[in-house]
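I'd like to ask you about the structure that follows.
Removed from the display is one protein chain of the complex; every other protein chain stays in position.
As written, the chains take the letters A, B and C, and residue 1 is the first residue of each chain.
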Amino acid sequence: MASLTPAPPLGGYDMTFGELRLRECSELALVSLALPLGDEAAAKKAIKSSLKLDLPAPGMSAVNDTHRLIRMGPDQAMLIFADDAALAEPAVQTALKGACYTTNQTDAWVALSLAGPGVRDVLERLCPLDLHDATFPVDAAARTVMEHMGAMIVREEQDGFVLLSASSSAGSFLHAVETSIGYVT
Amino acid sequence: MSQSNRLTGGLIDRSVSVNFSFNGKNMQGFQGDTLASALLANGQRLVGRSFKYHRPRGIFSAGSEEPNALVQLRKGAAQEPNTRATMAELFDGLEATSQNHRGSLERDFMALTDLFAPFLSAGFYYKTFMWPKAFWERVYEPIIRSSAGLGRLSMQPDPDVYDHGYMHCDLLIIGAGPAGLAAALAAGRSGAQVVVADEDFLPGGRLNAETYAVEDMAGADWAAQAWAELQAMDNVRCMTRTTVYGAYDHGIYGALERRTDHLAASEGRPRQVLWRVYSRRAVLSAGATERSIAFPMNDRPGVMLAGAVRTYVNRYGVAPGKRVAVFTNNDDGLRTAADLKAQGVEVTGIIDARKGESLATTWGRKGLTAVGTASGRSIEADCLAVSGGWSPNVHLTCHQRGRPDWREDIAAFVPGADLPPGMSVAGAANGAMTLAAALKEGHAAACAALGDLGLSPAAGDAPKAEDETFDIKAFWHAPGKGRAWVDLQNDVTAKDVKLARTEGYRSVELLKRYTTLGMATDQGKTSNMLGLAVLAEASGKSIPDTGTTIFRPPYSPVAMGAFAGRARGKDFRPNRLTPSHKWAEEQSATFVTTGNWLRAQWFAQAGEKGWRDSVDREVVQTRRSVGICDVTTLGKIDIQGRDAAEFLNRIYSNAFLKLPVGKVRYGLMLREDGICYDDGTTARFSENHFVMTTTTANAVLVFRRMEFARQCLWPDLDVHLISTTDAWAQFAVAGPNARALLGKVVDDLDLSNEGFPFMACAECTVCGGTPGRLFRISFSGELAFEVAVPARYGDAMIRALMQAGEEFGAIPYGTEALGVMRIEKGHAAGNELNGQTTAANLGLGMMVSKKKDSIGSKLSEREEMNRDDGLRLVGLHPVDRNDMLNAGAHFVELDDHHPDMFSDQGYMTSVAWSPELSHSIGLGFVKRGKDRIGDIVRAYDPVRGKDTKVEIVSAHHIDPEGVRQRG
Amino acid sequence: MIINHPLLGPRDAAEFVYLGDASLMDRPDGMTASDEEMHDYMYLRDNPAGEHRELWYHEQGDRSWLVVTRNTLTHEITMVELARDVARSRGRSK
Partner (left out) sequence: MGYSAFKVFWQGLTGNKGWQPAWREPDPRPQYDIIIIGGGGHGLATAYYLAKEFGVRNVAVVEKGWLGSGNIGRNTTIIRANYLLPGNQPFYELSLKLWENLEQDFNYNAMVSQRSILNLIHSDPQRDAFARRANAMRLSGADSELLGPDEIRALCPFLDFDNARFPIQGALRQKRGGTVRHDAVAWGYARGADMHGVDIIQNCEVTGIDITDGVCTGVQTTRGPIRAKKVAMCAAGSSGRVAALADMRLPIESHVLQAFVTEGLKPTLPGVITFGAGHFYVSQSDKGGLVFGGDIDGYNTYAQRGNLPVVEDVCEGGMAIMPMIGRARLLRGWGGVMDMSMDGSPFIDKTGTQGLYVNAGWCYGGFKATPASGYCYAHLLAKDQPHEVATQFRLDRFRRGAPIDEKGVGAQPNLH
């Protein structure tokens, strides 16, 4: 039997609205890392040596050429990188040599990139967080709630954000973002 | 009648004329008019009827405090009741109609009520309409209801859309009058993040209505220039048509922005946006509201606040009357007369209460014709400008239950000391009644707020203006015969206030409730102060000793649609779809809402007459061969850590410490109070790695409670939780051919009973390399597996499973068939795990280990929860096999001729038609049920007119030994 | 309301789920507690009009349980701590 073909939650959605581009980031793999209690230092060291990233403070992310590491909470982080989703987690597990507990989260989330001038006007209809440069600079990351859906927001660049939400409600999430765009542009 | 009252000047655009209609009559106004100013320009004085006596009413104010001029705006589904004509901007094609009359506005049949006014004093309805008893609901109440109320809803869905938004700022400035503009300029120039909002479409506040100068230019020009400067700043958000309606905890303010109300149509854009403003500091510069004086017959169309008269004359270039009299207790009356004269309007008299003058009556049935002074003089006037002084708009200072303070010198309440944290008040809202003082206070308040935040204000002083005088002598109530209105909309008179006091309703709060004073759509903006003063006068006490007036949100009424935002219709809550949703749609599935999930309920096939046909077929084919069900919605929690097993052992009431790797165990979770909470299976994939499933309904709650246990109860256990519900697509494959089917799909795994026995689990690959997980668990009672793949492979997986099952006649089954099979098998589900049942009730008492401490174990031991005569889960069969059972029926004894709550023996929780048994079956709780197997009782269902004999049987209707699932 | 999360800064309370009095952390051991102790833990509350230490869960955030000290008369919040730290300080461990 032939191997199964993956279908991203939004089928690889990609649209532009004026100068704004909204795109499903179906190429991304997400792996969550949990720091074992008492062995946090070893975990941080392993992350540093294998991923060449320092574990950032909560609310921030650290990036290198290939990976973004978001601190999700006191003992949890999420690694985002372009990869074959299916193999991402074992690869990370191997790289970290068991220094962190890993869970593949790729399929739990849908990721949308929203970028372009005026992006904050769209987001202020959705996102309760303060996205001013001083309080939410590039590489800041946070979980919050948007239109009744749990969501994560990451500022990739000055005018570019990645929004993540549950994959099961991907359609509703996309609808919420599209509606915001429609209401302000 | 073509703008007969239009003067020259004003801040309207005379180059753009605007057509509108009132009660079907076509009129014209100009861009920049409100409906009120345009009606006045056209000489329309009568605009509505009062609530109780249906008295003729005219425009009373020029702002959001308007109690009289409420109209039904627009037509059809877009019509909007109770719209203040003073706030409605004129647009081309605007249609307005008056409210609360039977017959025409001019000849309101209900005006007869006014003749009976002596019998309709405050609270009269509490004293009558009690006899005969049956008449209240049949006669009296319908009459009262149909004459009460003001405007009408269209009863059609609101055609507009609404939105929400979030703003964050260092400083929120509420009101863009002189104080607010001065504050905004100071804060904006300093670089702070500023939001400045004003309810008007033209910023400037009273500067647009008066003839003052600021910085040596006309006040309105200065306001426009200041606004332009603010708009040019990146750090300042300038918002007009935006009412900050509420002050909530910790610097959060609610603001309503009206975006399309001034347009003929909103064309799919949000009509209004409700903003949640997160501010670090706020300056309230909301100005003040003028108040009237209670004098006899003070309610006629033409009686208008003096400040409003100036607004109409100066801002809109409209004369509210041809011959205007003035009644005042302060300097504003004189200013009004001067402004009128400057525009060439005749002023027929000035009655100055400070000189001991007063009014004793007025004339004019549908509009003022003359006023009569206390000294007996009659003065012709079609408009009376009244000023009883100004009440600072302290509303938002009271939203966190702060109390205002009384200031005798201005005869008004001003903000008290207990302001909402972070708020300061400036200008007239703070009792600074002159322009120069307002500008200074606004500037100073902004500088102080910035200082608080550690920001440095830009250099510069407050804008300068000449300090005019404000001299007032308190004067509330002119004695005399005839009714003196205190609340114009609700028809509360000074007499009513006194009567209520006589009857014992002495606290101002009791007074308001008894008389309805201040309960009108203006929330008492024009009436509370007068009512309080009349009460004080009647009590012989000072005003502050009598009480205060405090306010609750919203400052002015806010459309329900705006509060709801986008959450309506299908967008009320998000949809969660399973990975096989698209495929199920292709199979003509019917979907059911389970929480936010949509699940396939059954899959109809051609020729099936109703849902039962489909469900029966799905059950039969599953039990005969193999069926496939998407069970992705079950909660899944990834649990890892050195102490994961110990943790689970404390969460579940049964033992988990020694669950072998590669095995699954059924687990029962109790609440700490000993009641069953949730159940599910947990699989152990390695020493430190478990995967838990929960019920669909409780997935989020179980996760939350496990986090509580992990962080708060046992903080040093090494255990980590990740929700993976959405990460995996999971399918139950059930039936005698399940193994054969999966053998074609799962790569390299021995699925034999020996190789992969009941309650085994494994990580595997499927379909040639896709990672997956396999569990041998059964909810249906059949030989069954659940196979999981990452969600993005879910669609391909269901197709692969169906293809592999073709040779067995595999069918998909939905939640109905799932339910039938679990009832046949006797598994408890949501209807049984209803939060009221114990493990003993469910027959699972043995699962609560007494050898360890787990959540709920201790409190599950309490005596009443372990009574021998308690409820037990049993099965039920109809004695007459043709009878259909109903869930929700109660059980009563055969000879119980008068069943009541105390002879009640239990209730039916779930029912199904069993294709296997060919009759209806049920599950239910019966007192001492386990001892009553074989007994006959009645399923008593009076609400559906049924009373059915049923036999109590084992809950396991089929395969009680579990041979099939272990096969 | 706004809760000033010790790690993440000010967040709208709408992101959180409320549980109740922080004494809910002081769960007695079910094997050794008396009936009375367990009953009082589960059911009785000080319910003060004034300062209240209480548990909030950052469900739409980092999933931390917090102990928030808040005045039930004014809603003023004077302290926010990670519940895990508080639990340890109260002697809870494994």
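Observations
The criterion applied here is as follows: a contact is a pair of C-beta atoms (placed from the backbone, for glycine too) under 8 Å apart; a residue touches a chain by one contact, two chains touch by 3 or more.
Worth saying up front: this structure is predicted, and the values here are computed from it rather than measured.
Put simply, the hidden chain is in touch with B, C once you look at the whole complex. Annotation: of B:Q31, B:T97 or B:S154, B:S154 touches the absent chain (contact as defined above). Within the full complex, the residue among B:H399, B:R773 or B:R822 touching the omitted chain is B:H399. Contact with the chain not shown here comes from a single listed residue; of B:G376, B:G835 or B:G934, that residue is B:G835.
Summarising the interface, chain C meets the missing chain with residues 1, 12-14, 18-21, 35-36, 39-40, 42-49, 52, 54, 70, 72-75.
Where chain B meets the chain that is not shown, the touching residues are 51, 78-82, 116, 118-121, 124-131, 133, 136-137, 141, 144-146, 148-158, 160, 162, 164, 246, 248-249, 252, 254, 274, 276, 399-401, 495, 499, 502-507, 509-510, 513-514, 516, 519-521, 523, 552-554, 557-561, 563-565, 567-573, 592-594, 671-675, 677, 830-831, 834-836, 859, 862-866, 886-890, 899-902, 904, 907-910, 940-944.
Operating definition for what follows: only the chains that are shown with their structure count from here on.
When the interfaces A-B and A-C are ranked by C-beta pairs in contact, the top one is A-B. Work out the mean CA point of chain A and of chain B, and you get 32 Å between them. Among the residues of chain B, those touching two or more other chains are numbered 276, 278, 716-717.
Chain contacts: chain C has residues 12, 59, 63-64, 82, 84 touching two or more partner chains. Against chain B, in their complex, chain C makes its touches with residues 1-2, 10, 12, 17, 19, 24-25, 27, 29-31, 33, 35, 38-39, 42, 55, 57, 59, 63-65, 74-77, 82-84, 87-88, 92-94. Against chain A, the residues of chain C that register as touching in their complex are 7-9, 11-12, 14-15, 59-64, 82, 84.
Of all residues in chain A, those touching chain C in their complex are 57-59, 72-74, 76, 128, 135, 142-145, 150.
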